[in-house]
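Then we have chain A:
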Amino acid sequence: MKKFFRAVFFVDLIQGLWVTFRNQNPKYIYTEQYPAERPKVAERYRGAPRLNINPENGETLCIACNLCALACPENLIVVTSERNEATRRKELTTFTYDTSRCMFCGLCEDACPVDALELTQDFELASYTREGAIWDRQMLEEGPKPTQYKC
Partner candidate 1 sequence: MPDDPKPEGASAGPDKPADGEKPPAAKPAAPPAAKPAAPAAKPAAPAAHAAPKPPAPMATTPWESDLTASLKEQFGDGITEFSTYLGQNFLVAKPAAVIPIIEFLKLEQDFDYLVDLTAVDYPKRAERFDLIYILYSFARNERIRVKTMIAEGARPGTVCGVHLTANWLEREVFDMFGIQFEGHPDMRRILLPEEWEGHPLRKDYSILQQDQRWVQENLGIESGQ
Partner candidate 2 sequence: MADATFLDSTELVLNMGPQHPSTHGVLRVILKLDGEKVLGTDCVIGYLHRGVEKIAENRTYQQFNPYVDRMDYVAAVSNGLGYCLAVEKLLNVEAPPRAQVTRVILTELNRIASHLLWLGTHALDIGAITPVFYCFREREEILKIFENYCGARLTTHAFRIGGLQYELYDGFEEQCKAFCDMFLPKVDEYEELLTSNRIWVSRLKGVGILNAEECKEYGVTGPVLRAAGVKWDLRKAQPYSGYEQYDFDIPTAQNGDTYDRYSVRMQEMRQSVRIIRQAVDKIPSGPIGKTPKVVKPATGEVYVSIEAPKGELGYFIVSDNSTQPYRVRVRPPSFINLQALDRMVRGGLVADVVAIIGTLDIVLGEVDR
């Protein structure tokens, strides 16, 4: 008898619908108005690579040790350097990073002994050409500059 009433009056259906309507509360609205509000990503987010610069003297922190290139599974970092006779150290000349093949695994960032190479929180890396995805030293130091929109 109870089963009959449960079947005829769609009790299980009402129970399910109640859960659905309970969650319709406007306070649960989740939509982010991109691109006016950009999503906040975590501090450790592995996004666009950046070559850090020493804030005091404006020189690059990279010591051209090539550890990042060796660590990369895809071999997409090319570091060239020349020896500076005055200080008898290697100095970085060019640094090429191919973001089109990068899987943002973070192995290069882990390998860098001086924290020069870092994966930042930038995730807008799109480019109109394939060549635009291959970043040279300047692009790496400045970072991608996505257009900022005002709503």
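Just so it is clear, a residue touches a chain if its C-beta (ideal position, glycine included) is under 8 Å from a C-beta of that chain, and two chains touch if they have at least 3 such contacts; residues count from 1.
Basis for inclusion: all candidates are chains of the complex that A comes from, given by their letters.
Everything numeric here is computed off the predicted structure, so don't read it as measured data.
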For chain A in this complex, which listed candidate touches it: 1 or 2?
2
Residue ranges of chain A touching candidate 2 (in the complex, touch as defined):
7, 12-13, 15-16, 19-20, 23, 30, 41-46, 71-73, 103-107, 110, 119
